[in-house]
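The complex appears here without one of its protein chains, the remainder shown in place.
Lettered A and B in written order, each chain numbered from 1.
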Amino acid sequence: MADLKITGLHKRYGPVHAVRGIDLEIPTGEFTVLVGPSGCGKSTLLRTIAGLEQADAGSIEIGGRIVNYVRPRDRDIAMVFQNYALYPYMNVYDNIAFGLRARKTPAGEIDQRVRRAADMLGIAGLLDRLPRQLSGGQRQRVAIGRAIVRNARLFLFDEPLSNLDAQLRDEMRSEIKRLHREIATTMIYVTHDQIEAMTLADRIVLLKDGHIEQAGAPLDLFERPATRFVAGFLGSPQMNFIPGELTESDGLPRARLGDGALLPLPAERRSRYTAAQGRPVTVGIRPEHMARAPAGAAADGHARLDVTVELIQPTGSRTYITVALGGKPVTAEVEPHDVQKPGEAIVIDIDMNRAVIIDPETDRVL
Amino acid sequence: MTGMAQTPRMVDAGSLVPLPGHAPDRHFKYAVVAPAVFILLLIGLFPLIYSLIKSFQHITMLEEDTSFAGLANYIELFRDARLWQSLLHTAIITAIALPLELVFGLLMAQLFLERLPGRQIFVSLLVLPTVIAPIVAGATWRLMFDNRYGPINQIIGWIAGHPVPALWTVSPHLVYPAIIVCEIWQWTPFMFLILLAALSNVDKSLTEAAEIDGAGYWRTFFKIVLPAIWPVMAIAILIRGLDLVRIFDIIWALTQGGPGTMTETISIYTYVQGFNQFETSYTAAIAFLVVVLLTVIVLWALKRMGLAK
Partner (left out) sequence: MTTAAPLLRRPGVVLGIRYAAAIALTLFFDFPIYWLFIISFKTPDEIFHYPPVWYPKSIQFANYGVLFKDGDANTVLNSLVLAGVSTVLAMLLGTICAYGLVRFKTGGENLAVWIISQRMMPPIAIVFPIFLLYVWFGWVDTYQGLILLYTAFNLPYVIWMMRGYIEDIPIELEESALVDGCTRWQVLWRVVFPMARSGLFATSVFTFVFAWNDFLFALVLTRTEVITYTVQVTHYFGGQSNFWAKIAAMSVLGTVPVFFTVATLQRYLVRGISMGAVKG
């Protein structure tokens, strides 16, 4: 039985239609990430699941029970907020115990559960400190501890790492992933950061303008995006989008770029492209699917092009170069020492097996 | 769920139909507000309506005539010279005391604006008159102004060289100054405190920029500082002005409206009519008039000060 099932959910704030008809089903134990640009409705969706907002239409079922009109406290959920929401006038122990006390849990049981949660998160030594005496990472752990201690069916995370600095964020990300492995509770996690989404999720739900753009396993979305938006949202640096035209030659589908370059497309996709033959399309190629051509012939499905290096941006482990492809500036990822200086002429190898073709009118991937 | 994108179902925003049922705690927001509103209605609205009804009747000390008297009482209001005089007295006191409190308060605030060691102690001491009961303030000055044993006359006597029998609470020439001095004494610190805080909150960079630009002290004050503290000042003026119109305690302690009816303000007059003369219906009419008058004044002041709430 699914732990969470949403059907036809709508939420409006005055003229703004924040959530437009969302259907979602999340099986037990899965880690689902709701991700998308700001304003896409992910936080609204989460808050509606939590009961902090009332849906205008549609139903929310938790554990098979319709909870639209059930109080947040009775929905069997726990939530971790972006700003930790720790009570400044209570110490760590009392903060974690807060929910249990509100439900009149016996003191002995409270103590047991609080200490177990604190141990799990490595904050057992901080139990009598006040929030203002804790670091950002520690506060976040306390907030998580407060959620764990209630043994809820559903865990909701509202951008919990946004307030932490980069290094701490990496650390906490691993913590959360480890936590999920340990307690195996269904978790719904909201973020705008696609790296968090990719690394944490069992399943990503990518939202745009209040509806689900695509949902699936992270690699599914990454390798087989359904729309241009999905293709561009995941992956850093962003996928390159080059205008071109679909054509055929020798019975094989090809993409012709603005400057005449002809790129091969996988033969097995031929049937997908027949309808769009001769029409303008957008070719999507990820920077990491390009490389400085090694010695030897091009592999099957790979294209070789002569380009001039316009810009070089080394990051240490990888170097990003800007070249012109089809008349447009395109980012390619190469080994650190593959290029020396701008203006250099090199041969680029593109793995066209991984490329996507997008219909510019519908923005859907063909 | 497959990896396919969903086609968003475009729904006419006006046709959203929620599940049957009720949001939890939908009564909460009324329950929290209800007790306060109930009390306010009971004490604020209900008596007004009751007294409005009474004002259309004929109830006095002598007779309990509850027949409808039409606008008789209200017409009486317009013909009542004593009423209009009391309004005049109120206006005089307000018009004199309010600006004085404002100006003195500003001057005092300016004095303490810059760093001054021990400022906190001074401020604490200066605030004392404002926190005592107005009736006690009045009583204090009643003793201060006493003809023979009050320090005021003693000090004047010293300066003049011979005893000065100034009857502050009785003599027609002295009663108004006496009242106004007491009033200013008690409430200038109020203005001072508020203006000091407001002036302290003014962004230093504004005045510094003006100084560099070459503006003199007064120009800076009127063109830059004053507009910056105006919102706060306006509220202070409103609060103080309203309190002045309602002034009662101080006058009661000093002159009780005398000599005769010389210092009778609208509050005192209403009290006299209601509790000395027992002109119930007439007093009800006066009370109503006062409410209307004050509402008009407050609305006018709010509009004028741009504080439309």
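Annotations
The rule we apply is simple: a residue touches a chain if its C-beta (ideal position, glycine included) is under 8 Å from a C-beta of that chain, and two chains touch if they have at least 3 such contacts.
Computed from a predicted structure; not experimentally measured.
Contact with the omitted chain, checked across B:39, B:71 or B:226, is made by B:39.
Summarising the interface, chain A meets the missing chain with residues 50-52, 71-73, 77-79, 81-83, 85, 87-89, 98-100, 102-103, 146, 150, 156. Mapped onto chain B, contacts with the missing chain fall at residues 25, 28-30, 32-33, 35-37, 39-40, 42-44, 46-48, 50-51, 54, 108, 111-112, 114, 116, 120, 122, 124-136, 139-144, 146, 148-149, 151, 154, 185, 188-190, 193-194, 196-198, 201, 231-232, 235-236, 239, 242, 245-246, 248-249, 252-253, 266-267, 270-271, 274-275, 280, 283-284, 287-288, 290-291, 294-295, 298, 309.
One rule holds in what follows: only the chains that are shown with their structure count from here on.
Touching chain B in their complex are the following residues of chain A: 8, 10, 12, 17, 20-21, 23-25, 51, 54-59, 66, 68-71, 203, 209-217, 220-221, 224, 226-227, 230, 364.
On the chain B side of its complex with chain A, the touching residues are 1-6, 8-11, 13, 16-19, 21-25.
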